[in-house]
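Removed: one protein chain of the complex. Kept in place: all other protein chains.
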Amino acid sequence: MKELALIKLEERGVTVDDIATIVLDLQRNYQDVTLEDCRATVLSIISKSETIYTILTGIAIDVAAEKGLLDTEINSLIAKDYGLYGLDEILALSIVNMNGSIALTNFGYLDKTKPGIIGVIDKEGKSEAKCHTFLDDIICAIASSAASRIAHRMEKK
Amino acid sequence: MKELALIKLEERGVTVDDIATIVLDLQRNYQDVTLEDCRATVLSIISKSETIYTILTGIAIDVAAEKGLLDTEINSLIAKDYGLYGLDEILALSIVNMNGSIALTNFGYLDKTKPGIIGVIDKEGKSEAKCHTFLDDIICAIASSAASRIAHRMEKK
Amino acid sequence: MKELALIKLEERGVTVDDIATIVLDLQRNYQDVTLEDCRATVLSIISKSETIYTILTGIAIDVAAEKGLLDTEINSLIAKDYGLYGLDEILALSIVNMNGSIALTNFGYLDKTKPGIIGVIDKEGKSEAKCHTFLDDIICAIASSAASRIAHRMEKK
Partner (left out) sequence: MKELALIKLEERGVTVDDIATIVLDLQRNYQDVTLEDCRATVLSIISKSETIYTILTGIAIDVAAEKGLLDTEINSLIAKDYGLYGLDEILALSIVNMNGSIALTNFGYLDKTKPGIIGVIDKEGKSEAKCHTFLDDIICAIASSAASRIAHRMEKK
C-alpha cells in the first residue's frame, strides 16, 4: 500500500521532495545532512504501515469533507479547517509518537510556522474548493519524524 | 452539537446508560458511587467539544466504511476492524488525554476486556453489515474518562 | 501544594509573570487578550494537581542532577541537557495533554524557539552550576496550555 500512499500524496499536491526540503531546513543547522539523506528518510517513514494508514485515512476524510459527504455540522468544521477541531493533530500523532521527543517538538514547530509545502497546502485548503485539514498535519508529522530519525542516526556515528 | 452527538450514539446502538453502567463497574470497587453519578459524569464528558468532534468524526468514518465510500484498500481495513490499523485508538486519545492517567490505563483495560456495550458493539461491527471500528474505542474513551473524573472528584472530598 | 509549586518555580528563577508574557505573545495575534488574562490563566493551569506534581517532580530531578545524586551515567545525560534524552518533554506531556491540540502545537513551537524566560532558563541550565533540563519543558507546557485555554475560552464568547 506504500505506492498508493505516495500516489495519493501526489494527487493532493505533495511530493516526497517537498517534504524532504522541509526536513533539510530543520536539520541543516544541527548536522551535516544532504537532501538525498532527507529524501531517503522521508521514504522510510512513509513505508511504515502506521504512516500509510494515516495518509490514506486523513486524505479520505479531507476528500469526503470536500465533497460534502459527512454530516452537515462536522463536514462544515472540517471543510473550513476550524482551529479548535483538533482531531487533525491527534490523528497525526500516530506518526509522531513512534518517533520520539524530537519528532514531537518539531511537529508543533512546523504546525505553527508552516514552511514550504505545508503553508501551500494549508492555504489551498482554506479555499472553497479544497479541504486539506488532515493533510497538512500529516506532512508536519512525516517531516518532523524524518528529522527526529536523522538526529538519532547521526548521534550513533 | 451535543444533542447531535447523543442522537448519533443512539442511532449506532449506544445509550448514555450503557456507558454509565461500565463506569459504575469500573469504580464501584474503589468508591461509593451510584449509577446516577456515572450517568451525570458521562454526560459531562460528552458535553466537551473534543468529545463531540470525536464522536461525530469517528461515526462518520465508520458509516463511510460501511457504505464502501472510501478507497478500496483503506475501506477494507477499516470495515473489517483490522487489529493493526490503530487509528481508532489514536483518535480516541483526543478524549482520553484530556482526562489524565487513570483515563489512560482504564482505556486500555476496557479495550482489551470489552465489557457490556463495548463487546456488543465490537461483535456487531465484525459482522458484514456493520462497521463500528472507531465507535467501540470512543465508548472506551468516554467510559474511562468518566471513571477518571469520578476518581479525582471523590479524592477532593 | 500550589503555593509550594509557585515557591519552587521562583527559587529556580521563574515567575508567573515571566510565563504570562510568553502566553500574551503567543495569543495576541489571534485575540484581544491582556497580560492580566494571561496571568490568571497561568495561575489556573498551575493550580491543577497534574501541573503541581509535574513542577515538583521535574524540579526535584533537576536539583538531584545538579547535586550529582543520581547514577553517574544518567546524571551526566540529565545534567548536560542531552538532546536525545527526551524524558523532559515526555514528563511535560502530563500538562500539555490535558489541554488539547492547541497546547500540543504551541508546546513544540515554544520548545524550538525558546522565547523569553524559556531561553534564559535553557541557557542557565547549560552552564556547569545549574541543571534546568526538566524545568524549561515544564514552562513550555504551562505557557502552551494557558494559550490553548484562552483560545478555547474566547471562542465561546
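Letters A, B and C mark the chains in the order given here, with residues in each chain numbered from 1 onward.
Throughout what follows, a contact is a pair of C-beta atoms (placed from the backbone, for glycine too) under 8 Å apart; a residue touches a chain by one contact, two chains touch by 3 or more.
Computed from a predicted model, the values in this text were never measured in an experiment.
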Subject >> From C:Leu6, C:Ala20, C:Ile45 or C:Leu91, residue that would touch the chain that is not displayed >> reply: C:Leu91
**OP:** Determine and list the chain A residues touching the chain excluded from the picture.
**Re:** 49-50, 94, 97-101, 152
**OP:** May I ask you to list the residues on chain B that touch the chain which is not drawn?
**Re:** 83-84, 86-90, 100-102, 104-113, 151-152, 155
**OP:** Identify the residues of chain C touching the omitted chain, counting contacts across the whole complex.
**Re:** 1, 4, 8, 49-50, 53-54, 56-57, 60-61, 64, 69-71, 73-74, 77-78, 84-87, 90-91, 93-94
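In this section, only the chains that are shown with their structure count from here on.
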Original post:
Chain adjacency by touch: line, ring, star, complete or other shape?
Top reply: complete
Original post:
Roughly how far is chain B from chain C, going centre to centre by Cα mean, in whole Å?
Top reply: 32
**OP:** Go ahead and note the Å separation of the Cα centroids belonging to chain A and chain B.
**Re:** 27
Subject >> Contacts with two or more other chains, residues of chain C listed in rising order >> reply: 100-101, 152
